[in-house]
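Missing here: one protein chain of the complex. Every other protein chain is in place.
Let's look at chain A:
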Amino acid sequence: MVALSEPTAPVAGDRRGRARQTTWGLALLLLIAAWASLATGAAGVSLSEALGRLISGEGLSLQDRVVLGQIRLPRLVTGLLVGAALAVSGAVMQGLFRNPLADPGLVGVGAGAGLGAVAAIVLSGLLPAGLAAATGMYTVPIAAFVGGWAATLILYRVSTRAGRTSVATMLLAGIAMQALAGAATGLLVYAADDSQLRDLTFWQLGSLAGASWAKLAVAAPIIAIALLGTWGLARGLNGLALGEATAAHMGIPVQRVKNLSILCVAAATGAAVAVSGGIGFIGIVVPHLLRLATGPDHRNLLPNAALLGASLLVGADIFARLVLAPAELPIGIVTALIGAPVFLWILLRRRGLLDM
């Protein structure tokens, strides 16, 4: 299905140079997005002025310090990590499943995290008082992360027999798992009161507004380690593109690649969803855009996906908080609203190129 149709003698030319250029371009884009994210917002705080005052030792006003240090900076870091996590997870899943539609949802992490979050929103009143007080505003992120992991573990057990994970079984079981989690979520939605309904609707639309250093202290190391883990997957995923048997003959430890892929995706996506809710489309659009531009080689695809995913999510977040200022739009709406038409346009213009 993948790359096999590509002739051995390069026709379109070696794309490694182009990939390297793309990486530099994306790194620049990321810097611009990060600067814009720190410099813009509903509160009129000027970043250059604030930096100038910091350097000259004058100190910042309390409001400027809170806006820059407690709101915009944690929000930027969260956006970078979540965007990178979603885009890289999408690329890994599409490589592992050899399916252009694959996304982290297929390892159950999305549905499981959603169920966990909704359960926490609706049932938090039933928690023992001590536990509720201890977890406080972190109940929902913790429940989302645990739910995502639980779903992935169950799926992994279902589709692994005699030390061999069947990707096809996982795909089908993943769909069953999504339906099951959807039903359980539906039951909870039915039991919820109106303010809980509002809360869980907003959670499902995703937002970076709740970003804080406390949440990042837990989520950032998990996402960072998972992303570094995918670094070692590139060669294995390239081999898998030729089919499992061929990859094994090439000396690629197929089962280890599968295990590491599932582990990294579950960790990165689970932590991303826990801090920001459900943000769709980044995991589909970003890898495909890059495959169109620089080809399916995962050695380029994975790092470039991290850069582009981070830039796109930070950009979408700038839009989400400026368009209705001082109110803000859930970011999941923005990513889908901008991402989907752009994606359709590319499909129309370059039909056929997506048959990976």
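To be clear about the criterion, a residue touches a chain if its C-beta (ideal position, glycine included) is under 8 Å from a C-beta of that chain, and two chains touch if they have at least 3 such contacts; residues count from 1.
We adopt the following convention: contacts and distances are computed from a predicted model.
J.: Consult the UniProt record of the chain that does not appear here and report its protein name from "ABC transporter substrate-binding protein", "Glycine cleavage system H protein", "Monovalent cation/H+ antiporter subunit D family protein" or "histidine kinase".
T.: Matching the unshown chain against "ABC transporter substrate-binding protein", "Glycine cleavage system H protein", "Monovalent cation/H+ antiporter subunit D family protein" or "histidine kinase" yields "ABC transporter substrate-binding protein".
J.: With respect to the chain omitted from the figure, which of A:D103, A:D199, A:E244 or A:D297 is a touching residue?
T.: A:D199
J.: In the whole complex, not just what's shown, which of A:I55, A:A217, A:A245 or A:A327 touches the removed chain?
T.: Answer from the full complex: A:A327 touches the omitted chain.
J.: Looking at A:L51, A:A150 or A:A209, which makes contact with the chain not pictured?
T.: A:A209
J.: Take the complete complex as the reference. Which residues in chain A touch the chain that isn't displayed?
T.: Against the missing chain, chain A presents residues 41-44, 59, 61-63, 65-67, 69-72, 136-137, 193-195, 198-199, 202, 207, 209-210, 212, 321, 324-328.
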